[in-house]
Every structure is written in structure tokens, then in C-alpha cells.
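Heads up, one of the protein chains got dropped from this complex, but the rest are sitting where they should.
After this line comes chain A, so read on.
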Amino acid sequence: MPPAKAVPLFSPELRRGLGRLLALALLVTVGLFIASPAQAAVNLVQNPGLETLDANGFPTCWERSGHGDNTFTMDVTNDARTGTKAMRVSLTRLVSGDRKAMMLENAQCAPRVTPGRQYDLSVYYKSTTAANAVTLFRHDTALGWQYWMDPATLPATNTWTQKVVRTPPIPANTDQITWGVSIYGLGTLTTDDYSMVDVSAPTPTPSGCTDAAGCTKGKWQVMPYQSTVRGIHAVMLHNGKVLLVAGSGNDPNAFAAGTFKTAVYDPANGAFTNVATPADLFCAGHVQLRDGKVLVMGGNKDYPSADGTVGYKGLKNSYIFDPATNKYTRTNDMLVGHWYPSATILGNGDVLSLGGLGEDSTGSTTTDYFRASENRWLRQDETKQTWAWWGLYPAMVLMQDGRLFYTGSHTFGVGLPGTGASIYNYGTGAITDVPGLQRKDERDQSMSVLLPPAQAQRVFTVGGGNGDAGATAHRLTDIIDLKAASPRYQPGPLIPQGTLTGGAPQTGEQGKMYVSLVLLPDGTVFETGGALHNRADPVFEASIFDPQTNQFRAGMATDPVPRTYHSSAFLLPDGRVMAVGDNPGNGTFDTRISIYSPPYLFKGARPAIQTVASSNWGYGTTQRITVNSAVTRASLIRPAAVTHSSDPNQRFVELPMTVRNNTTIDLNVTSNPNLAPPGWYMLFVHNANGVPSTAKWVKLG
């Protein structure tokens, strides 16, 4: 029997055909995977189109929300973008507050989130007013539901318009968020088609650590040259240079000789430019104005007498320093002298100055008010006086409603009577105590900062002592949330301990005064410098405080130069930190300059801001930038104007992002000038590794 002829299962034609079919199927499948929104299609909003109503005819998983004295309607309308229903809110009478339809704050309705991740919030809307804002709440697993922020402002529009804004990375201890669109002006707002999508965080590139010590601790560099002036007052200018003001520099001989000094230092090349200094601006106050010029107020009229009968005397002179010309121009005088005055810029660009010693060396209880639009200090009959005594260099932080929070941080001696911290309303003159500050009479040359972001309205007060009493500086910190109805300081973590001269470790309750706090572009706070006693016993310790966790990361590299009395540290636009000054009790002064590179500068390539569409920014706008790689966060940091551990204007303002693609981003600027007073800011972005760009300068307001 001949062998059976092998019959193939598939004929050649069939094999060819099946092969083509298979290739086609493969191509289609791959195409579908690429084209489908596989990564970002899950809408986490329940009832996002508002189409499903409850028994009361209101959309399920939604609620009427808002506050204040106003008249409103809030109902479903048939004027829908898609489907048959949308939400319409009308404000017909408004004294205060807002109204909004919010997602219900319960386990079923509030979208679930994961800490560290980011979400694109999208809504379609029409509004007859420009007073609309996306409002975010978050559910803290320990504290319950909390206001988070208003990440975007929505302009008026009579056609359906989409607004997309990305949340900042979800804070720790957050498991759900809710959000809605608030209307806070007279008008009608209609919204529809909400969505919330988990956007894949840009994959952190490998840390790319090039220096093991740098990656974990950062590194200091002491410059091979010294400052030509005693850097007692330091102001970061919007041209990238640093104004260092000494005046007589705590040197009575220089005072007697009328030798007053100022220099402009250029960190880029180490150059110093001497500036003619018209008066003894030692012990002055200072703040950048809207246009980037520096308002300097008060100063040293005279040193104390040796026999103790007369103390320091304060000047009432005031000057404006122009970075473009490196010149001071005198303004009119303040009402009274101020030696160690506060200087806080307000949301309207004006400046309030409080406290200090007057021309007769008594404490100044006169409020001085600088009207920026007229470049002058107001007359007595134009100012609102409380005649309250605020002490020396009182840390007055501008709150989001325009009031000032006196943090309790000050220079010299005990704190103020009462609880040692308070809220001051310039408009009404009301001063109300705020409780909770620990050891309020030992906060001499502590330091306070508004924690990042400014929208969180939390203030951090660190360390301090009491030079008059010879107290040993302590390790205490306090944190207050000014969003609370009745804010109260809560104890924060203890300052990590370092070493004293000779390397002896700190022990027990030993902490530091003369401490510097510097807001970093990754949203953390660098804590450095300080001393244990009045103008003595420097503490070598540095740490990074994380506002997300309320913890210090101890063990950062320490400045090799002691930084005690008359020292300051501040952020440079390249992301490094510069430290100047040290004036121990023996009367010497250390003019060395140290510059710290934080760990983020050792963690791989930095993102870069390639273009900024406009350098003049308005409130409530969106501003386009382009970047060279994916970033997770953007911020404005107000440049420093610091002395004596006091820079109450320092702030980090979150810029929620509308991400158009990996390189084009619209930044949402707050509508509230009290959150970001007008002036020049350093614009930073950082990536998922916390590595920041260098700054671009933008002018806000």
C-alpha cells in the first residue's frame, strides 16, 4: 500500500488568507489600545451629568452648599449641555459668602482618592459673572472633612465652556475629596458634565543620585570671598541680585563716623556693588513693593547710652530702593520713629508698619500706613490707630481675609500680654487673642512662616528664647490652622538637636533661637542656623520640615559658619539657600557667605520652564508656560526680605495646573491678593521627584 499522501490541514491559499486576517486583527487590536483612553477614562464623579434625581428632585450624590448672607436659588435646569439636566445657581442678593452645588460628603458619593496622586477635575459651565471658583474639600482620615483650596477661577461666559484643573498631589491622610463650583458674585451659574479623572503621575525618573551625601543631606559651600558689608538685612531682588543692608552694622564707631553701608550682591558672579546709603538703616524694616522696589522704613537714630538711661532710638525716615538704579530715594517720614518695625505688604499693595522704638527710645504704639499708589506714608488723620504696643519686629502675617496674624514671634525679651498671639483687623481696629502658643515669653528670635501653600493658611512658629532673661533656647514649635473658626496653636514636633561649638551634642530641652526658616520650591521648609543663648553658643543643626506630614527630616548638612544674631537665610532663584551674618556678643561680625544646595539638587535632571507667555500676571487668571518635561506642581514664592529671623511676607502660593499636554501648562492664579500680595515672585515647577526648576520671575498684580 503506497503511503498515503499527506494532506495539509490548510491549503496554501487558506494559509495566506488566514495570515492576512491575523495581521489585520493584530493591527486593529494594537490600534484600539493606542487610541482608547485607557489610562484616564474613569470618571470618579457619581451622577456627573446630574441626570439622576432624588425624591426631592435634586441630583443624587449632590447637595446645596454655601454660606453667608445672600439670597439664592439652586435647582436643576433643563438647559443642559448633554442629557436633559444641569445645575443652575443664581445669587440675587449678596452681602457675603457664596453658593455651590457640592458632591455629598459621604462614603458613597465622595470620590475616593489616593495620597500622592493627582486628579483632573473637569466641569462645563456658563456664568453671567466672573465670580466663580472651583472649590475643593478633602476628607482627612484623622480630622474629618476639611476645606482644601479653590484651585481655579472661572471667567464669565455665555456658552458652555470646559474648565479643567489638576489637583495638587493628594495630601497624606486623605481618602476622599469633594468639589463643586462656587458662585460668589451676583449672577447665574450653570454647570454640567462633571468629571474627575486619576491622571497617571509622571513616572519618577530614577533618582539619578550623583552624590550620596548630597542626596540625603544637601551640601553647603562657603564662598571663597566675604561680603563687603555686614548683611544684617537681606532682600532678594527681582533681578536676581541680593540687597544687603548694614547701615552702621551694629558698629557704634561706624555710626559716629556716619559710615552707613549697603551692597548689592550678585550670586551669579560674586560681585558686590556698593550703594550710597543715606541714613543708618541698621534696624530698619523692609518689604518689596508691587513694582519690585524695596520700601525701607525706620532704622537706627542712635545707640543706647552706656549708663543705661537712654535706649536705642528709632528713625522715622523712609526710603525706596530701586534695583534698576541701585539708589535710595527718600519718601516722606513716617508718623513716628520705628527701630525694629514690622513691614507687611497688604493685598492692595500698601504696607503696614507696627512696633519698634521711637525717636525717644520708647515703644512706638503708632500704626504707620504706606499708601503705595501715592508713594507716601499717611498722615495721622488718615490712619486708623489702635495705640496697641506690638513689640519689636513683630511677625505680622497677612491672612486670606486681609487681617494680620501676629504669630507671637518677635525680637528681644518677653512676648506681648495675653496669649502672646493675636489677630489684628486694621479696618476695624479689633485685636483678638489667639490661644495655644507655648512659652510665649520665650519666643525671642523664634521664626514664623506661612507654611506652603499659602492657601492652607497654616503658620509655623519655631524655637526662640529670651535674651533679656538669659534663657536657654528651647526646641518647641507650634502650628496654627487659620482656616479654623477658632484658630488655636497646636504643639508641633520638637526641633531636631544638633551640636554646639566643639561638637558637643545638644541635650535635654536645648533648642535654638535666631533660627532661619526658608520656604523651598518643593513645598518644604528648610530650618537652619541659630544659637542656644543670647548672642552666644551657635547650634549646628539643619533640618527640613514637611508640611504634609508635620514632621522634620533631621540631619541635613549644617552650615560650617555659625549663624546666630544678625544672621539670615533665604532662597535664591536657582533653588539654593544663601546664609549671611553672625554677630556674637563679643562684637565681632562674620561676613562669610554660605550657600546650601538642598538634596533635590542631587536627584537627577531638573525640569526647566522654557517659556512664560506673560510676565505680568493678573489675579484669577490662567497663565501659560511651557516646560521641558513632566511636572507635578507649580508655585510662586515671594522673594525674601529678611532680618532678625523675621520675614512675615515669605510665602509659597500654589498654582494649580491645567495640563494641556506634557509640556504646555496653564497655571491658575488665585483671585485673592491677600493670598499673594502684588509684586514680583519666583515661579517654580517641580517634578514627581521633588526636583525643582530654576525660577522665572513674574510680576503679579
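Simple rule for what comes next: a residue touches a chain if its C-beta (ideal position, glycine included) is under 8 Å from a C-beta of that chain, and two chains touch if they have at least 3 such contacts; residues count from 1.
To be clear about the criterion, contacts and distances are computed from a predicted model.
The chain absent from the displayed complex carries the UniProt protein name "Excalibur calcium-binding domain-containing protein", chosen from "Glycerol kinase", "2-oxoglutarate ferredoxin oxidoreductase subunit alpha", "Phosphate ABC transporter membrane protein 2, PhoT family" or "Excalibur calcium-binding domain-containing protein".
Considering A:Ile177, A:Val197 or A:Ala279, the position touching the chain not shown turns out to be A:Val197 (whole complex). Contact with the chain not shown here comes from a single listed residue; of A:Gly185, A:Pro278 or A:Gly292, that residue is A:Gly185. Considering the full assembly, A:Tyr619 is the residue among A:Trp145, A:Phe272, A:Tyr619 or A:Trp697 that touches the omitted chain.
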